[in-house]
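Yeah, one chain of the complex is gone here, protein chain that is, but the others are all in their spots.
Order of writing sets the chain letters: A, B and C. Residues in each chain are counted from 1.
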Amino acid sequence: MTTSTLSVLPLWILLLPLFGFLFNALAYPLAAGGTSKTHPGVAGSVASLFMGASFVLALLGYGKILGGADALHQPLYDWIHFGELKFSLALHLDPLSSMMTLIITGIGSLIHIYSIAYMSHEKGVSRFFAYLNLFCFAMLFLVLSDSLLGVFFGWEGVGLCSYLLISYWYSDEANVQAARKAFLANRVGDLGFVLAMALIYTQMGTLSFAELIAGVSGAAVAPWLFGAAALLFFAATGKSAQLPLYVWLPDAMAGPTPVSALIHAATMVTAGVYLFVRMHVFFELAPALMSFVAWIGVVTALLGGTIALVQTDIKKLLAYSTVSQLGFMFIAVGVGAYQTAMFHLMTHAFFKALLFLGAGSVIHACDGEQDMRKMGGLAKALPWTHLFMLVGSAAIAGLPVFSGFFSKDEILYMTLAQGRGNFLLFGLACVAAFLTALYAIRLLTLTFWGPSHFKGHPHESPLLMTGPLFVLAVLATFGGFLGIPHEWAHDAHQLSLWLSPVVAVTGGHEAALSEALVSGFAVLISVIGLGLGYAIFRKNPDLKVLGLEKLWAAKYYLDEIYQAVLVRPLHALGALVERGLEQGFMFRLGDWMGTGVQWSGDRLRAIQNGDLQAFTLLLVTGLVLVLGILWTWAHI
Amino acid sequence: MSFQDLFPVDSLSVLQWQAMFPLLVLGAASVLGLLVSPIPRAGRAFAFASVSGGALLSLIGLSFMSFQDPVSVLDGVLYFDRSSQVFSFVILAVTLGCCLLSVGFDKREHLVAELYPLMGFSAVGMIGLVSSRHLMMLFISLELMSLAVYVLVSMQRRSAEAAEAGLKYFLLGGAASSVFLFGVTLLYGTTGTLELSALAQSAQGLWQGQVPLLFALGLCLIAVGFLFKVGAFPFHSWVPDVYTGASTPVTGFMISGVKLAAVGLMLRLGAEIFALPGLLESHGALSQVLSVVTALTLIVGSLLGLVQNNVKRMLAYSTIAHTGYLLLGFMALTVGGQAAAADAIASYSVIYAVMNLGCFAVLTLVNPEGHDDLMLKDLAGLGRSRPVLAFALSVFLLSMAGIPPTAGFFGKYYLFLSAVSSGHIALTVLAALASVVSAAFYIKPLVVMYMDQPQDGVSAPSPRWFGAGLVVAITLVLTVVLGMLPAWVSHLL
Amino acid sequence: METGNVLHLLSAYLFCLGLLALLLRRNTLIMLMGIELMLNAVNLSFVTFSRELNQLNGQLQVFFVITLAAAESAIGLSILVNIYRNFGSIKTDRTTSLRG
Partner (left out) sequence: MNSLLTYIALLPLATAVLILLLPSALTSISKALALFASALVGVLSLYLWLHFDPQHALAFAVKAPWLPALGINFELAADGLNLPLVLLTGLLTPLAILGFWNHFPEDLKAQKHWAALLLLMESGALGTFLSQDLVLFYASWELILVPAYLLIGIYGGEQRRAATLQFFFYTFAGSLFMLVGIASLFYLQTAAGAEPSSSFVALQKLKIAFDGEGLASLASAQGLLFLAFGAAFFVKAPLLPLHAWLPATYRQAPGIVTLYLAAILSKMGTYGILKVLIPLCPQAVQAYSPVLMGLAALGIVYGALLAIVQTDLKSLIAYSSLSHVSYVLLGLFSLTEGGMGGALIQMLNHGIIIAGLFFVASILEQRRGSLLLKDFGGWSQATPVLAVCFFILTLGAVALPGTNGFVGEFMILVASFKASVGATVLAGLGVILGAVYMLQLYQKTMFGPLKEGDKPSDASFLEASFLTLLVAAVIGIGVAPQSFLERSQEAVHAVRSRFAEPTSAAWNTHSDQAVVSKGV
């Protein structure tokens, strides 16, 4: 077990966003006399300040670990210590969580700065920044805690913040429904998480990662391990929007764009991947499940990609692209390339945040318009945004030099190199990559190139928005160099060096094709995709692919299926139980007993008819009966 | 010729005179009351004064006596022991209460002044009933008590219901007491003695295992006698009609006084004869009959009470239900062989008397003018018009239902205790169910008093009779205090 | 059957007659007589038992019973008069207003 030095650093990284939340939620509104009087500038800058400070501390932590400390540990307190249940919370900053904290606080600060401008015309914005800070606190808690229980605290915390932020404009019923859908989908997943924890605790008696991994590493493959792993995967599909439970992510676009950028692109949705990578030793013991995970990943990637192709709303397109890219990450996890998954997670965070913020600035420019068909020809009006979107699209499509090229190709390579990978998986992944290129170019052609359908006169976003875009663009372009494949240069893959103490590279065997060949093939696919896409979408936005587009537009009818299979029967059952059992039987149970007793009372009343002779008759019969019994008794 | 040889009776010891003091004083006071009551105008007051004074005097006298070792007069005809003292004490208190109760009511309802002396005579009969071990003396006291009450019931000349109630009570009472008497002769015939303890010894000597038929027959007939007086199932039909027909103070007197004396008789006979070892156990059939009677009394009492809307008739059925609980204790005493059950019966009957007396004191104050019966709807809105009375009535009703802070709960718990200890689990569960059903009609007046609006009809101007108010106050305090500190009323015997 | 048993049978028989009178006849006067008959049957059985036990005690009780029977009939008759005044007849089929 790596030696960990006690340090208060992780605690401060965690608490700063919390102080930001307290300031914006309580201190500032109370001082200003109600949230409506809070000024976005003040709230925004204070929030960004706290995020920036937390980012600096994260850098410090990174430096410390780089400087030789294996991990920074900070025990918090015994949460519950009762009978056989012992749970305690502690923070643990190791290379993996340090990387995640850097992403969260780094991109988080950029998005905070961006939001100051983006939300400037809203009133009562301190509530928005309070929720954003609370979200970062919860996400940091998720990545920093050293036990499954701590992760679960963060897990549900981020679910809560995503609910609050999606329904930020709660006066509009649609946002509220979308938020509820997101929260419930997450809750379904979280039930899996709780049951997994219960199962693991029943078997292992602990939830802390260190003890779990130590206890499990030697053990043989036990059936309960498969159960626990399956439940955790079910939870991950809920949080990271994979096949069964991904339906909430597209609707989550109802929230403000910075929210989509931070939560539904960069950080929260990656929690599932992080969980798998954090407990990869545990999951390795359930190989059958891992190949299933890979397959779920590739199917989701294809599904996301196809639906994105027919989306008209710019944010929905990016949302489905996120679903697809997450699918890629799960392919990497499924085949066992955990470091590659983390690498793609990082690069995806950069370019997807960039794309979302770019889309945000487009929407901001077209004062709220989100339908791409109504845009077009904005390149001239928004030069900087156009440039940054170009960089983002290039990165997502995987053109050489850009970060997407390195991480996605490594995944494609790993589908062959890793034990559980196979050609079919590789082939489908390539198709997904092709789709990625297609929808990337669709976005560009529809919004920036081609005839301009936009009535108003768009104006370039202020520096506060373009600044963060610039930083993200730089990261998106040069982020890839952190993970240059091994063959190309001696210990070039900085990231795997960085992660190796925590995430061991599982046994890869010699792939049929070399990595260079695979990446060349991948570049070929994306170039063809971009060209083809440009050719198609230049003429008309609606894609005609032998009738499939209707299926895709209807999102494979998944929403309707869930409605029919889950929601409506639930309400029907409830109504049935209410009418049938509750009103029909339970409530009237009391009345039935009452009337039953009343009825027998009336019957008995008949013998009390007030006639003297009847009374004496009763008396005499009583007497005769007793004497009869006595007589028979005496003579038997 | 001295007095001695004219009436060669051996003079009584001072202790014996002392023991008979309550009987004599009350008897004399009642006779005096009878003499003064025809005086015009002041007759009523004098009669009340003399009878209640006599009752008070004997009450005080009785409380100073202590009967650690019982005093017997004429070897058993009058036998004063701890239980007779307790029962006589409560009887005297009840009589005093009923006299106080009737002041004012009798003038308004034009009851004759002889109401008080008759209550006095009946009380003398009751005391005789509870403090004698001689079968004939028991019969005589029973008759003395009943005859006085027959007249009390049919006293209201102009009301047809009172006359009818009197007739029913008289005829059925007469039949029952002659059956009782026939039982007495049979017991006398088989054992040759009328004194209970001697009878018990010779009875045990008689049978070595086989109870002679005539003796068992005599027992059954006697059982019919006191079961009638107590109001058990086959012999209960008179209870609702007579209690509704009679005027409210008289019903109060019957419900607490007469019932109490009857229970005293039942307890005396039960302890002396029925609990003889080997009697009821060997007689499987007889004990089965007794449990059937108890069960049916419980069921009739609670079920029929539910469907009434005349308050007095409802309370009549509630007393039948209470008889059921008492019979449960009697079963424990006789069949179950639980000596402690006697104490449970005693304390339950004392609490029962207090509850019912209080209840009827309130009803007297609330009873509408003339003799039409008090219906449930007449109580509407009492909660607001006369809050104290409504509160008192609620406490008495809740105590009858057996809700804890009141004495009724403790009485019921004590009875359940002895019943379960004697192994009658099924009967106790039935008693529990019966008390749930009877709770249903006990809270009916509560619902009406507190939750209904008084109907628009002018509600009778509520009389301010001091006597009845005093009785309500005392019984209310007693019910609550005995509920809080039941130690006072447990282990009386 | 010695005389004792015969007399017992006779008293039981008289007792049942009285009871039947109470049961069958609706006229309250006859019912009153029924009760008196039952009491006298009891006297008879008292006397026979005291003769069998050759004790005087039994016969002594007869006097008590007789006096009580007298008192009872006095009160019974006065109730009868009361019934007649209220109901105009002494038949029990009229006296059923108290019921339920």
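The rule is short, and it goes like this: a contact is a pair of C-beta atoms (placed from the backbone, for glycine too) under 8 Å apart; a residue touches a chain by one contact, two chains touch by 3 or more.
Here the structure is a predicted model, which is why all the values come from computation and not from measurement.
> Wait, the hidden chain, what does it touch out of the ones we have here?
Every shown chain touched by the left-out chain: A, B.
> Can you tell me which of A:Val8, A:Leu573, A:Ile607 or A:Leu625 touches the chain that was removed from the display?
A:Leu573
> Taking the full complex into account, find the residue in A:Tyr114, A:Tyr131 or A:Phe183 that is in contact with the omitted chain.
Spelled out, the listed residue whose C-beta touches the missing chain is A:Phe183.
> For the chain left off this view, which of A:Pro95, A:Gly108 or A:Gly157 is in contact with it?
Residue touching the absent chain, from the options given: A:Gly157.
> Touching the absent chain: which residues on subunit B qualify?
Spelled out for subunit B, the touching residues are 384, 391, 398, 402-405, 409-410, 412-414, 416-417, 419-421, 425, 428-429, 432-433, 435-436, 439-440, 443, 446-447, 450-451, 485-487, 490-491.
> Touching the hidden chain in the full complex, which residues of subunit A are there? Just list them.
34-35, 77-85, 149, 152-153, 156-157, 160, 167, 170-173, 176, 180, 183-184, 187-188, 191, 194-195, 197-199, 201-203, 223-224, 226-227, 570-571, 573-575, 577-578, 582, 586-587, 589-591, 593-594
We take it that only the chains that are shown with their structure count from here on.
> Express in whole angstrom the distance between the two chain centres, defined as the mean CA positions of subunit A and subunit B.
Whole-Å distance between the two chain centres: 80.
> In whole angstrom, what separates the CA-based centres of subunit A and subunit C?
98
> So what's the Cα centroid distance for subunit B and subunit C, whole Å?
25
> Which positions in subunit A touch two or more other chains at once?
605, 608, 610, 612, 616
> If a residue has to touch 2 or more other chains to count, which residues of subunit B qualify?
In subunit B, the residues touching two or more other chains are 167-168, 171, 175, 179, 240-241.
> With touch defined as at the start, can you tell me which subunit A residues reach subunit C in the complex?
Of all residues in subunit A, those touching subunit C are 605, 608-613, 616-617, 620.
> Okay, in this complex, where on subunit C does subunit A touch?
Interface residues on subunit C, with respect to subunit A: 19, 22-24, 26, 92-93, 95-100.
> Okay, in this complex, where on subunit A does subunit B touch?
Against subunit B, the touching part of subunit A is residues 594, 597-598, 600-602, 604-605, 607-608, 610, 612, 614-616, 618-619, 621-623, 625-627, 629-634.
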